[in-house]
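Removed: one protein chain of the complex. Kept in place: all other protein chains.
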Amino acid sequence: MSEWALEGDGLTRRYGGFAALDDVAIALRPGEIRGLIGPNGAGKSTLMDLLSGRGAPLSGRVRLFGRDISAMPARQRRRAGLARSFQKTNIFPDLTVAKQIGLATSAAEIDNSVEVMDALGLTALRDRRAADISHGDQRRLDVALALVGRPRVLLLDEPAAGLTMAESLNLALLLRELAARWQVTVLIVEHDMEVIFSICSHLTVLQLGRILAEGTPEQVRSMPEVITAYLGSSVA
Amino acid sequence: MTGKATRALGICLAVGLAGALVPRLIGSPLLLTLLTQAVLNAILATGVGFLVRQNGLVSFGHAGFFGIGAYVVALSGKYQVMPIEASLLLGILGAAGLALLLGAAMLRLAGVAFSMLTLAVAQALYELVLRWRGLANGDDGIAVQLPRRIFGLDQSVFQQPASMFTICWIVLVLVLAGLALLIASHFGTLTMAIRENEERARFIGYRTLPPRAVVYAISAAIAALAGALFALYNGFVTPDVLYWSLSGEALVMAVIGGTRAVWGPALGALIFFLFKNAAGDLTEHWPAIIGGTLIVVTVLLPRGASGSVAMLMERVGMRAP
Partner (left out) sequence: MRLWEETDDGAPGTVPEATTERRRYRGPPRRAAAPMLIQTLNGLVYGGLLYVLAVGLVLIFGLRRVVNFAHGSLYMVGAYVGYTVTAVAGFWVGIVVAVLVLTGIGVILDRLVFRPLQDEDPIVTMLVTFGLLLVLEDAVRTIWGKDFLTVQPPPLLAGVVHLTGTSFPVYRLAVIGAAILVAIGLSLWLRMSRVGLYVRASSVDPLTTGMQGVDTEFLSATVVAIGSGLAGLSGTISAPLVALSPSMGGSILIDSFVVVVTGGLGSFTGAFIAAMLIGQVHNLGVVFVPGAASMIPLVLMVLVLIWRPGGLVKAGA
């Protein structure tokens, strides 16, 4: 049994001559909530994609609780306990909320659907078609689909995108609570620094496909190279 | 039994019985013949429509599966290898098996490529049967030798329009009921989900190729069933059962009737045949008529008749989509 919940090393993805991700290594401790930040084009989504099995097979390795999952397709990784949500809302528009949560539940080992829908405020919407609910609700549905089955590791790609400040903060605190309750390890990509600072115990900063810095939020926010990279964003 | 299920069963029985009464009400043998053809084609169109509904894919070659069903029955009669009832089953399973095989290769492709290849496969089958005269007599066709009794019924039952209409109607209702059950099941939800968002379906833990292949196989089996019934009824099978104009006809019906409701294509078949009856003696240029109709309905009626009915019902507040 490995000491790391999720590890990646030598992670690289190239498009022609351009390296979206260049030999990146990352390791998450069980139960930690890690923030993944960096300026646009840093490679955050690419890293998420490589860890979750989206797109072309990677060079490098990914391990889930010590088990090598590098060759596994996304479907298998999910079954092994690695789930993700998406930056661009990725739900089933024509199905009702209940039906799609139900679908995710059938593929999972644990039925926590009631808990998930409750926690994310979707219970009242259960018989509504996903296309008919508000954008904010759809984002939460996107996250809910990833939470079904109580995954061991959760990758969240900008879960608060398009939400109001209040909604974002609510979601963040909710995620922190669920993570603690279920002992889920979380890697969260976010631009919203309020969210990042309110729930993350550690941060990884990416820039131009490489790791720029790592550390606690307090450490990272005062690193000169990080400040420079952001050039006066809310980190400083 | 739940209220909803009882109601559904009631509707099925009522519709089934209504169909059985039709031959009594209609005197004209010509009209009855047309109606029997309509129901056979309705079964074929249902197969095409189901594929659109569950997989979001359009098959331009369903005549290929229809033809397989027809030719297996005809050939089994010629070579006397098995009872005719078994050949019916064999044709259906054969078509389903072929669909599974093709699906494995073709379902990975974009919808456009898939559609192209469905046409190619059916046309290749047509050419095969046409040119390999030793197999099935090519252009001359094969007569279907019917035994005294089929499924315990007298042979003539399958040849008279009045009784055959009833049989085909019952088969159609059973097929529709079966599909409705499938759609309401977990498998139905899964395939709809895959159709809407194949990627997310994988990311919540599902394989997406096998379910779609099964849908393709089911739609092929339905088409083959229609073909087998056709062979029994028509008594004669020619390569025309594989020709693309038949695929086109099925598509016209599916477009007219709409595919959102599982009974849409069957409705389309009925409407189309009423139109055919009115069109009268233009069968010389039938392929052109099918082609022209397809163009017109595709452009003018994107949701089809059942789509319009559904829209109506939504407005009246009767049913969620």
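The first chain written gets the first letter, and so on, giving A and B; residue counts start at 1 in each chain.
We take it that a contact is a pair of C-beta atoms (placed from the backbone, for glycine too) under 8 Å apart; a residue touches a chain by one contact, two chains touch by 3 or more.
Just so it is clear, the structure is predicted and the values come from calculations on it, not from any experiment.
Contacts of the undrawn chain with the visible chains, over the full complex, involve B.
When you scan B:89, B:120, B:150 or B:180 for touch with the missing chain, the hit is B:120. Residue B:248 is the one among B:47, B:91, B:141 or B:248 that touches the chain missing from this view. Seen from chain B, the chain kept out of the figure touches residues 58, 60, 101-102, 104-106, 108-113, 115-117, 119-121, 123-128, 130-135, 138-139, 244-245, 248, 251, 255, 285, 287-288, 290-295, 298-299, 302.
FYI, only the chains that are shown with their structure count from here on.
If each chain is reduced to the centroid of its CA atoms, chain A and chain B end up 45 Å from each other. Interface of chain B with chain A (complex): residues 186, 189-190, 192-193, 196-197, 199-200, 202-207, 320-321.
If you check the complex, the residues on chain A that touch chain B are 52, 54, 73-75, 78-79, 83-84, 86, 90-95, 99-100, 102-104, 106-108, 127, 129, 145-146, 148-149.
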